[in-house]
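With one protein chain withheld, the remaining protein chains of the complex are depicted in position.
Let's turn to chain A:
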Amino acid sequence: MLELVSVRRHFGPLKVIDDLDLSVAKGDVLGILGPNGAGKTTLFNVILGVHPVSAGHVRFEGRDITRKRPWSRCQMGIGRTYQVPKPFSHMSVFENVLVAAVSGGQGSIRASRDWAVEVVELTGLAHRMERPAGELSLLDLKRLELAKAVACRPKLLLLDEIAGGLTDMECDELLEIIRGVHRQGATIVWIEHVIHALRRAATRLAVLYGGKIISSGTPDAVLADPRVREVYLGVEA
């Protein structure tokens, strides 16, 4: 479904993504781990086209989308949440989701209204439906991020530290929503530091370090990898 071939993303002399190859099969839930500054969010920015690649190719469903703009990629079926939420602060929660349903999901306003309400309810924001997004708490902002991404009807959902700062109960709730999206056929790539959440959802893990994938495979195998334990978990091999 998604393929990154020899992708590089440099900011001046800083090589944030360095000759990275990654493929995600349809139906996968790929968890991405890595220490801060490993290039995880930049990887998402490259996949969605927020940052153009310095070299290499990005393919989605067999099509080369390297030169496509973020909105084109979204309309093709790539939805994304941000680690630092990007709400439309002066619009209501409903409108935030409606924008995504209309623009990303490519429906008319009339046809997308019910879908937007459904997504708002699904993500537990029904009681905040008409509140300006700028007034939401961090937890609700994270829910809103997920709601906007889901409203785009993604085939590939990119989740950027969506469970960070949540309680175990909130995390469980979120996990259930994500599993629901996955059950409906969406492929998921999930950057997360909350390993227990990732372990429960991911079919595969990959660890990013210095802009490269240093380990990938089943969650158990990756978490047992001595290199991963050293660079990410801080346990000496």
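To be clear about the criterion, a contact is a pair of C-beta atoms (placed from the backbone, for glycine too) under 8 Å apart; a residue touches a chain by one contact, two chains touch by 3 or more; residues count from 1.
By definition in this document, contacts and distances are computed from a predicted model.
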From "Branched-chain amino acid transport system permease protein", "Spore germination protein", "Multisubunit sodium/proton antiporter, MrpD subunit" or "histidine kinase", the hidden chain's UniProt protein name: "Branched-chain amino acid transport system permease protein"
From A:E3, A:D18 or A:E118, residue that would touch the chain that is not displayed: A:E118
Per the touch definition above, residue among A:A100, A:L136, A:V189 or A:L208 touching the missing chain: A:A100
Touching the absent chain when the full complex is considered, from A:S23, A:S89 or A:T218: A:S89
Residue among A:A186, A:V207 or A:V231 touching the omitted chain: A:A186
Contact partner of the left-out chain, one of A:H10, A:R59 or A:K155: A:K155
Chain A residues touching the omitted chain (full complex): 48, 50, 69-72, 74-75, 77, 79-80, 82, 86-92, 94-96, 98-118, 120-122, 124, 126, 129-130, 148-155, 173, 176-181, 183-186
